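A protein chain is absent from this complex, but the other protein chains hold their places.
The block that comes next holds chain A.
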Amino acid sequence: MVPRADFQSYYGRPIVRPPVWTHDIAIYLFTGGLAAGSALLAAGGQVTGDIALRRAGRAAAMGALGASTFFLIKDLGRPERFHHMLRVAKPTSPMSMGTWLLSAFGGAASVAAAAEFAPLLPSRGVFRLLPPLGAAAGYGAAALAPGLATYTAVLFADTAVPSWNAVYPDLPFMFAGSALASGAGVGLIAAPGRPARRMAVAGAAIELAAGHRVETRYGLLSEPYHAGRPGKLLRAARALTIAGAVGAVVGRRSRTISALAGLSLLAGSALTRFGVFEAGVESAKDPRYTVVPQRERLNARRGAAPGPAPSPRTRKS
């Protein structure tokens, strides 16, 4: 626990503006990660000839991608102008990069999913091209998937929201692990097998390790990740992720336990995203998280001179 520091503010009002994003964005983080994890799972199924895994992965990737697009557009202030995102490509804007990434991934994932309908279509003419095209698109989606899963961490980190900005070294790993775990969850539900179980354990391990660093390494700015509602969400997420990973291994002989483990991983991944989202919002609402670290930095730079004398108008917060 970080000791509460004295600081001054203007009537306790926030300094940085709390994000105007709603929980739509937290859902998008989850569905985007799910699409990425599922695309990797599908590509793995493609390589190893596991058709059930491939089919489940492609379907989940497609569904999650559709949901991602929906929630992203819904959260805009002017949804009818969503295509303005495609006016420019700006490396300094993670949202711009992410839009292009999501568009390219969407194209590939759609073709890969469409290829799954090949058996229902006549196998002549252009339809003959569908399976090889689907295979290429599946690999294409898998190649873009890791970027899709991790750019969202940069999206959050490249803001003035104190607790998102500070944790940028570890947040991409937390999101990468969470995406793997959710993809593995799909595999455990639809086509349980060794790859999905391994992916579940690896994803959970990465997510928990990075999450631990986020919650402990950043002093005052780690506080929103373990206090209050975000803290509760992240604790629940951790419990579900651990339960899912354990269930995936222990329940490998039971289809039911595997499916439950998969559900647990999916729920854990979703709660992780909600927890991170809300922790950032909390850190922006309370000026303490903006003022105290900056004041400490400033005082340190001024040669360890004591800060402005705590005046009578400063109260303990």
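Going forward, a residue touches a chain if its C-beta (ideal position, glycine included) is under 8 Å from a C-beta of that chain, and two chains touch if they have at least 3 such contacts; residues count from 1.
Going forward, contacts and distances are computed from a predicted model.
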| item | value |
| --- | --- |
| Protein name (UniProt record) of the chain left out of view, among "Lipopolysaccharide transport system ATP-binding protein", "Acyl carrier protein", "4Fe-4S dicluster domain-containing protein" or "ABC transporter permease" | "4Fe-4S dicluster domain-containing protein" |
| Selected residue (touches chain absent from view) among A:P172, A:G211, A:P230 or A:G275 | A:P172 |
| Residue touching the undisplayed chain, where the options are A:R58, A:R238, A:R273 or A:R288 | A:R288 |
| Residue among A:A108, A:A149 or A:A279 that touches the chain left out of view | A:A149 |
| Residues of chain A in contact with the chain not shown | 7-21, 36, 40-41, 43-44, 47-50, 75-79, 81-82, 84-85, 87-88, 90, 92-96, 99, 142, 145-147, 149-151, 153-155, 157-161, 165, 168-170, 172-173, 175-176, 179-180, 184, 193-196, 198-199, 202-203, 206, 284-288, 290-291, 294-295, 297-298, 301, 308-309, 311-315, 317 |
